[in-house]
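Here it is: the structure, laid out below.
With one protein chain withheld, the remaining protein chains of the complex are depicted in position.
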Amino acid sequence: MNSFFKYFSDIFHGVKSLLIGMSVTGRYFFSPGQIVTQQYPENRKNLQMFERFKGEVIMLHDGNNQHRCNGCGICENNCPNGSIEVIPVKVTGEDGKPKRIIDKHIYHLGMCTFCGLCVKNCPSNALGFGQEFEHAVFDRSKLTKVLNQPGSSIIKGVE
Amino acid sequence: MKEIINLPVSNIEEEEYHINMGPQHPSTHGVLRLLVSLQGEIVKSLKPHCGYIHRGIEKMCEKDTYPQVIHLTDRIDYLSAHINNHAVCLLVEKALEVEVPERVKYIRTIMDELARIQSHQLWWSSFGMDLGGLTCFFYGLRDREMILDIWEETTGSRFLQSYNCPGGVMQDIHPNFQKKVHAFLKTFKKKIKDYDRILSGNVIFENRSQGVGVLSKEDAISYGVTGPSGRGSGWSCDVRKTEPYSMYGQVQFNEVLRYECDTYSRYMVRMQEMHESMNIIEQLIDNIPEGDHSAKMKAVIKLPAGEYFQRVESARGELGLYVVSDGNKTPYRMKFRTPSFSNLSVLDHISRGMKIADLVAIGASLDLVIPDIDR
Amino acid sequence: MDNETLKARILEIAPDAQQEENKQFLTLLLPAARLHDLAIKLKNSPDLAFDFLFCLSGVDYIKQLAVVYHLRSTQHKHALVIKVKTDDRVNPNFDTVCDVWRTAEFHERETYDMFGIRFNNHPDLRRIFLEEDWKGYPLRKDYIDEVNIVEF
Amino acid sequence: MTFNIYDFTSFNRWIDEGLNSIMPPTWAMITEMAIIGIVFLLFYAVVGLFLVYAERKVCAFMQNRVGPNRVGPYGIFQTIADFIKLLMKELVYIKDSDKLLFNLAPFIVIIASFMALSAVPFAKGLHAIDLDIGILYVIAVSSLGVVGILLAGWSSNNKYSLIGAMRSGAQIVSYELSVGLSLLTIIVLAGTMQFSEIVEMQRNGWFIFKGHIPAIIAFIVFLVASTAETNRGPFDLAEAESELTAGFHTEYSGIKFAFFFLAEYMNMFLVASIAATVFWGGWMPFHVSGWAGFNTIMDYIPPFVWYIGKTAFIIWLMMLFKWTFPRLRIDQLLTLEWKYLLPINLVNILFMAFLVLMHWHF
Partner (left out) sequence: MSAESLILFFIVGAFLVGIALLFSSLVPPTSTNPQKAEAYECGIPTEGITWLQFNVGYYLFAIIFLVFDVETVFIFPWAIMMKSLGMKAFIEIVIFFFVLGIGLLYAWKKGALKWE
């Protein structure tokens, strides 16, 4: 007799639990205001990334096309993947002494894991993270970038 | 129709039906291959074949300095990236006897618990999907998005943050952090009720999971099944309780234990753990002390020669980190004892005699993350 | 049991064990020949009850190959590290402990895969991560792979 | 001739007479058949494509998404684009598969659903065939579809497909009965198996209200059993994607796959139509006996709209099932039928018969 009642209570509880489940999906069906989808390519204009977003490593340049990198190579040493290559050149400074400045700061985006060690360990805060995240290219060689802009020079007093 | 007539007459009892589940299979959540021997629908035995995404992280670690190791640990168990980082940092700090600021401990603990919640959310999503309830997947991911946003704002990345560093954290928390965490807790407390309504209480789900994949406590210990899967077998194996680190010694929380030992109990442990994690975060979030976000460390970190071991509770179990140092700036040997690797070893044992559908449910309830197995 | 009494107790059953320097755990170097025998004793003695093998790792000390077992008792909450070493780099082998702690089965396969240490009586000793025809044992210090390992 | 959207009988007669007047009777009949065939074909394609779109939109809304919205306004041309894509896909032949059965399977699945559709009355006078054993015919023909699935799974020479085929075999042996018996409950009340008569009998109240408790139970049983019969979630064991990758249609590509897909949706439409016709009065407007004014207002809504509305609601219910529940296991599938649905069904028929004999129904 006990199992007889259990049979019916099983049916009752089963149907009840199913109805509760259906009420959840049903409720969401009738509340389109809760849709969370982002229409990505369309919302590009007002797509605001967080300020700390790690899109790519960039070298910070000011309005006069000047940066703070002196080519010390600490970022290159700190990078776990070898995605940074610093190529310095020796020039003669204004005071006549030989001085090391940066020729090319090469950054292999394809090898970067965005660990942030280069930015954190840069002694002169020359590096930062950019907001750009659309990195897809058809040619892998385009992922290799030169971070110091052409014609840029070092800000005085940073060395 | 010739083929049918020419079929070899075979003895049903002796013939086994081998079928590959994976590497490209929806239920293995990655590239894990299970070679299953079937008899009809019944699983006779199965052999896991792993290594499809073995990247040799242990070998790579031997070339990297300790701060550089962090970004590799992100990629072991990507769902508890914070916790893996935490393990390395704790080990280095313990070896160097560095005292980290209180603020760092608070931040790390909160981040760990957020990682645990989002890992369990994703597990819940894929668990529902493995059982055929596709809607669960979207609800889980929808709520997980809030945590990823919180992380993105503070750490700059959504998934593999590399946020911890030996001695502290990379950068201080964002001014919005506390506000957003509060908003998340408030929202998620409502949403988690939906999880219960749509899956936990469902009669089909209960029938699918109860009595399926029974793992006794002795077997759990012997196979080293830790984390929520072990606690679902009634084994009190929470490292946060047995060897408290960071703030875990000072917050109030319950170690969730269940004794049914089946898929359902492993499920319920994780559901309860989400509540406990929210509880821990609530205790900490308003009391983060002012201070520095990192202790002063030397520019080059060298561990004294010797052997070190650090255990932390990751989202799927006990993560052990064994380091042999010879005094250099790179570890001499670094071994990760990953929870999923041990949890996988029990899959054959508990799924024998079950049906294929049960195998999927059991696999999902163990919450395997394939990079965690392969490393 | 604290480390001192633990050490005394284990020296009772394994008089030839040597202690190694370790701040965290009691570390004992055991003779390889008696490993399996001692493993059973460590697990089954009621006052030791090391029932949880939480880590099994191979280490290459260049002159020697070692296997490190991290043991823990869920009942008494004490931990122990035992080590076995061998000088034989060509054909190193130890007894398996996977009949004592089942979790060792996979970990020993991994150690075999990465260090080439064979475990006698292991039920299914195959490579676990790498392919069956992989040459060499990657985690050994003398392993050279010009294709996959890139030097910066 | 005045075109009447409330009664298609005169329209049919007009076409019939018109054709007979210009050609001999045999040719007239063949022409009629050709017209019907083409109309049904178009209807089949349109409904199939629309249902695929509807399902994607419905499930998207249930999951807080927007669903397809790129092709055409609100993505309504998405399924057409998909169909063209599938049509242009290569048909891959599988080594060692049973070629004959492999190609035959999509035929069986499509033909079964297409033939069953012929018996459905869409509005007054708007049906292809009005068989006097309509219900029996629909039960018989629609269950053929599962045979197609069985063949598809078996012939593919794929282990997943084979297991899927075995599961669909289990489905045949279980849910066939419940579909039949739950419809029998209403036949007891109606006393006929002809669809047009069944609809006509619901002029003063739909059967689900007339037969109250047993009719509601029969409706629920029918809904569950027919969801299983159409291989839809939570009973989609034959194609359980998390266990068997794609089950019986793993090896099917291009248009052959599209046929299985289309047939699934048409079967869903079919069982929803049957449920709407038998339980909810088909194209019959909602009438309350005694409220003459209300009834006239209801009569202004065209029958076709009533029919589509009811069918759409039942389809929506079935979609709600699929997107809410986890999948059953195979032994639970059989347990549900044999231990729950069948005994309930048997008792329910007697209950209904007793009710009819005592005139306790409305």
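Just so it is clear, A, B, C and D label the chains in written order, and each chain counts residues from 1 on its own.
Basically, contacts are C-beta pairs under 8 Å (C-beta built on N, C-alpha and C of every residue); 3 or more make two chains touch, one makes a residue touch a chain.
Since the model is a prediction, treat every value here as computed from it, not as a measurement.
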Missing chain: touched chains present in the view: B, D
From D:Met23, D:Val46, D:Leu87 or D:Ile213, residue that would touch the chain that is not displayed: D:Leu87
Sole residue of D:Leu19, D:Val66 or D:Leu131 that reaches the chain not shown, by the stated touch rule: D:Leu131
Those residues of subunit B which, in the complete complex, touch the missing chain: 3-4, 7-10, 12, 15, 17-25, 33, 35, 39-42
Subunit D residues touching the omitted chain (full complex): 33, 36-37, 40-41, 44, 87-97, 103, 106-107, 110-111, 114-115, 117-118, 128-131, 136, 156-160, 162, 166, 169-170, 173-174, 176-177, 180-181, 184, 187-188, 191-193, 245, 250-251, 254-256, 258-259, 330-331, 334-335, 338-339, 342-343, 346, 349-350, 353-354, 356-357
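We adopt the following convention: only the chains that are shown with their structure count from here on.
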Contact-richer chain pair (by C-beta pairs counted) among B-C and A-B: B-C
Distance between the centres, which are taken as Cα means, of subunit C and subunit A, whole angstrom: 41
For subunit A, residues contacting two or more additional chains: 18, 21, 24-25, 36
Junction residues of subunit B - those touching two or more other chains: 135, 142, 198-199, 202, 204
Complex contacts: residues of subunit A adjacent to subunit D: 11, 18, 21-22, 24-26, 28-29, 32, 34-37, 39
Subunit A residues touching subunit B - in the complex, by the definition given at the top: 13-14, 17-18, 20-21, 23-25, 36, 50, 52-54, 78, 80, 113-117, 120, 129
Residues of subunit B defined as touching subunit C within the complex: 50-51, 54, 56, 58-59, 219, 221-224, 226, 235-237, 242, 306-309, 311, 318, 320, 322, 324, 333, 335, 337, 341-342, 344-346, 349, 374
